[in-house]
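All protein chains of the complex are present and in place, except for one that has been dropped.
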Amino acid sequence: MDAINASEQTYGQSGFRRRISQALENPTILGLLFVAPAELLLLIFLAYPFFLGLWLGFTDTIVGREGHFIGFENYQWLLEDPTFWLTCFNTFLYTVVAVIFKAVLGIGLAVVLNRDFKGKGIMRAIVLLPWIIPTALSAICFWWLFDSTFSGISWALIKLGITDHFIDFLGDPWNARWSLIAANVWRGVPFFTIGLLAGLQTISPDLYEAAEIDGAGAWKKFRKITLPLLTPLLTVVTVFSTIWTFADFQLVWIITKGGPAGTTHIFGTLSFQRAMQGGQFGEGAAISNFMLPILVTCVFIAFVFLRRED
Amino acid sequence: MAIERVGSKVFKFYVPLAAYLAFLLFPFYWMVNTVFKSNSELYNMDLNPFYVHSPTIGNIVVLFTETIFLKWMANTFIVALSATLISLVFSLLAAYAIQRLQFKTSGPTGVAIFLGYLVPQTILFIPLAHIIFKIRLWDSLWALILTYPTFLIPFCTWLLMGYFKSIPKEMEECAMIDGASRIKIFRKIILPLCMPGVLSAGIFCFTLSWNEYLYALAFISSTAKKTVPIGLVTELVRGDVYHWGALMAGALCASVPVALVYSFFVEHYVAGMTGALKE
Partner (left out) sequence: MAEVRLENVCKQFDEVVAVDNFNLNIKDKEFVVLVGPSGCGKTTTLRMIAGLESISSGDVFIGDNLINKLPAKDRNIAMVFQNYALYPHMTVFDNMAFSLEMRKRPKDEIKQRVQEAAEILGIEYLLSRKPKQLSGGQRQRVAVGRAIVRKPEVFLFDEPLSNLDAKLRVQTRLELKKLHERLATTAVYVTHDQIEAMTMGDRIVVMRDGLIQQIGSPLELYDTPANKFVAGFIGSPAMNFFDADVIRGGDVISLQSGEVRIDLPAKISQLLADYQPQQIAVGLRPEDLVVATEHAPGQTIQGTVEVVEPVGNETYVALNAVSFSLIVAVGRKTLIKTRSNLVIAPSMENLHLFDFESGKAIR
């Protein structure tokens, strides 16, 4: 492949092949060609289902049978369902508490890991482990850890004298909620940590030295320099985490399946139960669609911030 | 930095780090611990459960003989690798087009793809189930292979766009003057240069595919086609009986491939993650 050969190639070709070669030089044509596969796949399996989902929410589709348009009936039905309201509450509680814990622990850990020390690379790799291991597998592990009869945690707490009976982690609604939040936090902190650690490393050490000379102690340095400079990244990371936590499924489904008695359902699990197990596609879709306002708000916030950075 | 005081170093660094490490590694420890305990030891609450009194590989044996664990592993691998391949190829082309070719709708297309990443699976799974059923891919690995790219492609495209930004435009312009066609430039210059990015993206796709649960649960029903996480949870809990030992064995064995891939490519993984966030 060199200059002469390439142009000779186009010269020597027949009219049709030459037109194709030239077309492929046109950035617009080539560009559209290159994005086509991805666009096509996303159109069929993402965009179309997205709108289909919106539509299904307004129908009474049952598995195996086409549905009819029923307007807002699904939504009215849901708004009168106490389980649904409980699910709303759970989802918000789960999301808000877990994200706050993840953010705080994430920042703390990132600050601690930001020094240079031996084994920093290994430490970083270890810290990411919970995020790497497939969620389902760690969910299974937590399921076992929270078992009401055989939990090692209970055993240890009893031996330490802190409590006198085996804790019913998953049988009591509030215990179950906190257990789920704990599992989610365990899994999600690494994302914040690694993301924020990268952000911390973009802050020039000069700034800390200047602040040191200006008279700032460790806490002041954190509050007046680290935090403000980290805020854009922190916002993006938090928005992502919020979306993922809000739309979570695996963790809750495996550990409690929304129980006990539907007291830990979040939107994803309730939707699955009603649609896949109950066969009510329309109702399930309606539940899922309730997530949209929050999601849209989050995306909006993310965009505003990303725009500001430009 | 300024003058260090030894005491504060210990407090501000080692103690929090140790505490966090304990919190982080405990579930793994517990998992491994459980795998090597016999059932009788497992359910005997008089013994200290924090270490194994009489190790046994019975659970692992049960896992491999009484379930089709290996088939599930194979399924998961097939799906992960296929979806990764498809996603990488599609994303590479799309990322190059959006970032470099800058055609008329490239901006909005880029944004649209980014938005696609934010649509969670819990919103899409019901309509997707509907579609999968309609096109007769129900209970087939193809259902997963075709739907996984919906969350893999957006991220990969994003990541690879970042990589393309770092390749100087001058290189391509020089090649154009030298007489190379755009496609040749893509193959001979761009592709080799973005291999690290492709590697990062590939690893991400692989781990994300292994991590998927909802679609696999919704679209697959027959035991032989299940992926590992689904298989473990549905088949090792029969009625009221939880085979915890085997479950933990399954969880452990299934974690190994992912952990291995990860350990070889940590740098790339972190680079991919942070690179994407910076965008």
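Read from first to last, the chains carry the letters A and B; within each, the first residue is number 1.
The rule is simple: a residue touches a chain if its C-beta (ideal position, glycine included) is under 8 Å from a C-beta of that chain, and two chains touch if they have at least 3 such contacts.
The shown structure was predicted, so the numbers you read here are calculated from the model rather than taken from an experiment.
A.B. asks: Of the listed residues A:Ile70, A:Leu229 or A:Ile301, which contacts the missing chain in the full complex?
C.D. replies: A:Leu229
A.B. asks: Considering the complete complex, identify which of A:Arg17, A:Lys159 or A:Lys220 is in touch with the unshown chain.
C.D. replies: Counting the whole complex, the residue in contact with the absent chain is A:Lys220.
A.B. asks: For chain A, which positions touch the chain that isn't shown here?
C.D. replies: 204, 206-207, 209-217, 220, 224-225, 228-229
As a working rule, only the chains that are shown with their structure count from here on.
A.B. asks: Measuring from the mean C-alpha position of chain A to the mean C-alpha position of chain B, what distance in angstrom results?
C.D. replies: A distance of 13 Å separates the two centres.
A.B. asks: Under the touch definition given earlier, write down the residues of chain A that touch chain B in their complex.
C.D. replies: Counting only chain A, the residues touching chain B are 1-7, 21, 24-25, 27-28, 30-35, 37-39, 41-42, 44-50, 52-53, 56, 61, 105, 108-109, 112-113, 115, 117, 121, 123-130, 132-138, 140-142, 144-145, 147, 149-150, 152, 155-156, 186, 189, 191, 194-195, 198-199, 208, 212, 218, 233, 236-237, 243-244, 246-250, 253-254, 267-268, 271-272, 275-276, 281, 284-285, 288-289, 291-292, 295, 298-299, 302.
A.B. asks: Please give the residue numbers of chain B that touch chain A in the complex, ascending.
C.D. replies: Against chain A, chain B makes touches at 1-2, 12-13, 16-17, 20-21, 23-25, 27-28, 30-31, 34, 42-43, 45, 48-50, 86, 89-91, 93-94, 96-98, 101-104, 106, 109, 113, 115-116, 118-131, 146-147, 149-150, 153-154, 157, 178-184, 188, 207, 210-211, 213-214, 217-218, 228-230, 232-233, 242, 244, 247-248, 250-251, 254-255, 258-259, 262-263, 266, 269-270, 273-274, 277-278.
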